[in-house]
Structures are given as structure tokens and as C-alpha cells.
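A single protein chain has been removed from this complex, and every other one stays in its place.
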Amino acid sequence: MPKDYRFSHLSWDGLQGLDVRRKASLFNDGGRPIHTLVAQQFTRGMLDDLCGLATRIRRIAKSKDGMHFLNGLLDHKRAMLYFSQPSTRTFLSFYAACQIIGIKAAEVRDPATSSELKGESIEDSIRTFSSYFDLLIMRTPQQGLAEHMAWLLSNTERPVPIINAGSGKDQHPTQALLDIYTLQRSFERLGGIDGKTVVFVGDLLRGRTVRSLAWLLTNYTDVKQYFVAAKPLQIGEDVLQQLDEAGVKYEVREDFESVIPEADAIYMTRLQDEWGNVPGAGDKDNGTKYHFRAEHLRLLKRNAILMHPLPRRKEIAVEVDSDPRAMYWRQVRNGMWIRVALIVTTFRLDGEVNKYYELNLE
Amino acid sequence: MPKDYRFSHLSWDGLQGLDVRRKASLFNDGGRPIHTLVAQQFTRGMLDDLCGLATRIRRIAKSKDGMHFLNGLLDHKRAMLYFSQPSTRTFLSFYAACQIIGIKAAEVRDPATSSELKGESIEDSIRTFSSYFDLLIMRTPQQGLAEHMAWLLSNTERPVPIINAGSGKDQHPTQALLDIYTLQRSFERLGGIDGKTVVFVGDLLRGRTVRSLAWLLTNYTDVKQYFVAAKPLQIGEDVLQQLDEAGVKYEVREDFESVIPEADAIYMTRLQDEWGNVPGAGDKDNGTKYHFRAEHLRLLKRNAILMHPLPRRKEIAVEVDSDPRAMYWRQVRNGMWIRVALIVTTFRLDGEVNKYYELNLE
Partner (left out) sequence: MPKDYRFSHLSWDGLQGLDVRRKASLFNDGGRPIHTLVAQQFTRGMLDDLCGLATRIRRIAKSKDGMHFLNGLLDHKRAMLYFSQPSTRTFLSFYAACQIIGIKAAEVRDPATSSELKGESIEDSIRTFSSYFDLLIMRTPQQGLAEHMAWLLSNTERPVPIINAGSGKDQHPTQALLDIYTLQRSFERLGGIDGKTVVFVGDLLRGRTVRSLAWLLTNYTDVKQYFVAAKPLQIGEDVLQQLDEAGVKYEVREDFESVIPEADAIYMTRLQDEWGNVPGAGDKDNGTKYHFRAEHLRLLKRNAILMHPLPRRKEIAVEVDSDPRAMYWRQVRNGMWIRVALIVTTFRLDGEVNKYYELNLE
């Protein structure tokens, strides 16, 4: 475990005042995350390491002996899954990841029923709960809470690593990691992610997934991005500005069908109306226009892939599921494995896994 | 694990069109269940195997060494308990069963709080969750959902075995298994279940337990069944027709007390008014008439047993609990052990258990 949690010398306001890259670098140590708080903290090297580790882990997991090795990695540690915003799929993905490496998990799904009723601050609650555990995995509706807790605990006698499992409309870094891992695996024998064309479709305004992935793709060489959406749901100017600064090629489009043949990966998204309505962006308006239907399959390149963070409504027709280019069900599994790799790396056990892999599987 | 999930060649409608016996046979493979979906899929041989295995497992479990052997059987696998219909007792019984054989369990108790809110289909939800696990144990209010998911997943790259833990008014096959196991154990030194008289009492109209057990008893030789209930709550004609076809002796009665002395097993049930009211069947009408009271104990044969699936209201007086013929508390434990045996068999580890038993306990 890294000893240096490094926030102690900064005030909370001081931390918030930093540029996102500078801040993000504080969350890493020697090319590995201390905390996992924002997508921006992952460099190309870190992404390559995590993807490679995830693939080695899933191969190790294929045998009973391998599973026993993995089960023993962290069976002396305990993790808390603090999910004050419900998300069964993200919860189960992390929970299964914990089970695979033997870290004992406990969950808090509805903390409001308890001490918050008694007037306790959320910081006190989480600090208390953290006393019992060696790792916090947090999903909250409050933007920045995971970061705030990381800063707060870094000033106590017992800091623990924190993984942000989604904080409001803000950040969901492990979703971005699983998307990168899915692209990396799909293009493994096709030269990797470098040089590919990625098309984002649907609700680009509110999908934090798209924002994070668009950013992470700037780590790769010569990737072209398309943003295809109805005007009111187009990608934010701030994202485009980041891409401009990074010198990345992109196009903003309204028409979907004409872009399909150019894509190496199409990333469909769902109308995120749980965050409120956007005028002119109702399901009626973008209805069939931004849906992937069975007849679109013939427009799609033979080696292209179709992604979706799920849950879906009708953005992708069910008939498409059985096409080998439909990658969204594998994305789900990839999410579990990249989370395993992330936790292993957070506890600096990646070397131990690599050693086992070399001895037993190469 | 069985490789052949066998539904791939059938459409869902084609599967539904099959006769129940023909359909049930698709869920088994070589005398063992692939999925456990309906009580009808269990043959006499399968029931004998499961009961024998359950008894050997509970003997193995008596020592710390034995528990360690059991704990190691499935510690490389993960199970999801998807309980969208709450049932603390069935949930805990399965959960404890998972703990005994080391399979790592995760639960989904209230999926509605999550992605269903976002407009996802229930099939997508369950398919997603199943991605993280090696076994699904499902309890739902929807009739046939476990069967539908088994069919749906059998057409994907990653089918997993499914155990139906109760689906609406329809099927609850592991309850029927635990009832059979209780009868088998109770009559172990009395010639087994063959030749016995079983009396069902109470709400026979809506108790899926009674319907399943009545069916499973047709696997045994020369069993006589009594159905004792107020007219509006009597057993369905479809059950009686099945018994006629199977050539089984039965009687339909309204008077309870006169039947008690003939019984080898009395199976009391609770008025299932959570499914709605039946005219003329209120608690007032069948009140004390279909209750087992302390004074009935002297009418009961010395070797007879008294069963109840629990929860009870007043069908059996609390004073009866301490009589050695009261078997309902043991039924609860039997449920846990037969579920252990079922999961072990589903993963084809019954041979491994039997080998351990022969080496260490015989």
C-alpha cells in the first residue's frame, strides 16, 4: 500500500483550485492509482497496464487452481461498498470483483435510514464506516463527495483508498475504464485503439460516460471521434475544447446513418431523462433517429463493434444482440474484470499476479 | 457442468406448447437437473439420490474437517440470489446453503429501485446480472419467468443454471423437495414413503406447496392422499385428474378430526389470503375447523408426523411444538440441507461428496 496520501499539505479549497490534470496526478503514485476518483488521472501507460492485467486475471480465473490463487490475494482485507445512489449493476459488478479476489465486502445501500436521521454529518458517517474497512467504494448523488472523503481521511490516522463508483452527473471513472478495456480487447489483433474511429450517439449532453471516454481516448494516437445527436443533446462545448487542446480530430453530426460505415466502434447511449427534461429532446424527437436497428447491421464494417453502457431502452433492437459485433453484453463482463484489475493494482498486487501468470500460464 | 442447455433449437412458444412431462425432461441431463424449474422434473430416482446426498452432507457437516471439505466444493464459483418477491425464510435457506458449500452469494432484493426505473426490460436486467455469476437462484411474482430466463440464456454465449425459488402462484420446486425429504427421513426406518397415508389440510386451492407435493408423491408406490378443506378452498380438479391418470388413491373430505387417526403425515397449511379472498372461505368459516389443537395429539398415530410449510398463524397450536411428532421446525432445517444437495448436484459434485463420505464416514 502507498504510504503517502499527499493531501495533508493542501486545504480543501487549495485542492479544488488546481487544474484537473495537476489534481488528478495527486491521486496516483508511481504509475498506479492511490485513489480512483476521476477518469483524467489515467495515463496511457496506466490504461495499458490495467487492460493487460485484466486479461491475465481472467485467464487465471479459468481454472479452479487459478481461482484459488485469486481468492487468496486479498482475503485478509475488507471493502465497504457505500452506495447511497442505487445502481444494482455497478454494485454487483464491484461485489463480484471483490469476491473474485477474496476481499470481504460489506454494503451500505441506504444510509439515510440510520444515523443521518440522528443529525450526523455525511462526513462523520462515512468516516465511521471507513473505520471498519480497508477500501471504500462509493457511489453517491453528490458531486465530488468521493474526492472530499479522500481529502478528509488523508488528514486522519487511518486513510484508506477510495474508488469512485459514480458521483452524480460528474464522474464514473470505472465505467470509462471498462469502455477502454472493451475497445482494447476488440481491437487487440487489429492494431489496438490507435487510429480507430469512435462514434458516440444519443444523449451526449448528460451521459457522463461519453464525456469520460472522449477524454480518455485522447491518450491514444490518431483516434477520430464523431458526436451524433439531436442538437439539444449534443456534446458540451467544454469537451470539444479539451479535444481541441489535445489536438484530437472530431466531427459533430446530426445524421446517424451516414456515419455508420465509417465507424470502428459505435457507442450508443440512452436518453438520461432521470436528470430532468431538455426542451426539444423528448423520446419522440430523437426516437428512431438515434436507434440502431437490425437493418443497420449491413452498413456496419465487418470488424466494427457496437457498444452500449446499458441499461438500454430501444436504442438497440433486441434482434441485434446475436450479431457477433454486438459487444454490450461482453462490456458487462469486461467491467467486472477491469474492476478486479483496478483493486489488485490499488493494493499493489499487480506484480504478484503477473508473477503467477508467468509461472503458470505462459 | 453439463454443456448442453438444449433449448437452443426450440422457440419459446414451441417450449410452452410441450406437455409438462416432456418439457420437464428437457431440464434434466443424465438423471440430474440442469435447471430446477418445476417439481414435475424430478423422478423417483432423482428424489432418492437427492435425499441420500442431503443426509450424507449433513453428517459430513458435523465435524470441522467436514465443514472445510464442504466449504471448498464451490469456493471458485459465485451465485446470485435474485429475489424480486420478498421471502426472508426462503432467501436465508438458500443463502445458508450457499455458505455451507462455499459458493459466494450476492443478492438482489429490490431491483425496481435501479435499472427498471430507467426503462430496462426485466430480461435485460437479469441477463446483465447473470454476467457476473455462475448460478441464478430466482424468486419472482411473475409465473414462468425463471423458465423464460433459462430459455433466453440458453441461446447466449454464457448460459448459467437457474433454480426457481418460487414463481408466483405457480411453482416452488425446492419447497416440494424439502417436503419429500422430510417424509423420507421421518419414515426412513418405517419402510420409506411407499404405502403411507398423507393428509393435506387447509387452503388447498392456493397452496402451490400442496399441488407440487401431491404430484411428487405419485412417484411413490401405494401412497394414499386425503384432501381436507372447506369446499371453497378444496384442491383443484386438475390435480385430482393428474392423480387419476397416475392411478393414485385419494379422498376429498370436509371433516378433519375423523381423518387424523388414519394419517401417517398431516400437512397443515395457512389461509393464503395475500392472493385475494375466496367467497365463503374467510378465517371465520374455516377457523377452528381446520386447526390442529393440542387435544388432537391423542388422535394421532404414535409414528405419524405433523408438517407445515410455515409461516403459520393458528393452524397449529404453539403447545403442539414440543411433541416429538411435530416436524415443522425440522422441515426448516431439511430445506437448507436439500438445497445444499441440489446445488451440489447442479454442479455435478455429488460424486465428489459421496467419495469423501465413503472414505471418512463409513
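To keep things simple, chains are lettered A and B as they appear, and every chain counts its residues starting from 1.
Just so we're on the same page, a residue touches a chain if its C-beta (ideal position, glycine included) is under 8 Å from a C-beta of that chain, and two chains touch if they have at least 3 such contacts.
This is a predicted model, so every value here is computed, not measured.
K.L.:
Quick one: which of B:Y5, B:Y82 or B:Y95 touches the chain that's been left out?
P.N.:
B:Y95
K.L.:
Which candidate, A:F83, A:F133 or A:W151, sits in contact with the chain we can't see?
P.N.:
Of the listed residues, the one touching the omitted chain is A:F133.
K.L.:
Who touches the missing chain here, B:N71, B:Q142 or B:Q242?
P.N.:
B:N71
K.L.:
Considering the entire assembly, which residues of chain A contact the chain that has been omitted?
P.N.:
Considering the whole complex, chain A reaches the absent chain at 75-76, 78, 80, 104, 106, 108, 111, 113-115, 117-120, 124-125, 127-129, 131-133, 155-158.
K.L.:
Would you write out the residues of chain B that touch the absent chain, in ascending order?
P.N.:
Residues in contact with the chain left out: 64, 67-68, 71, 86-89, 92-93, 95-96, 99-100, 270, 274, 310-313, 322, 329, 332-333, 336.
We adopt the following convention: only the chains that are shown with their structure count from here on.
K.L.:
Just the number, please: Cα centre separation of chain A and chain B in whole Å.
P.N.:
Chain centres of chain A and chain B, defined by C-alpha means, are spaced 41 Å apart.
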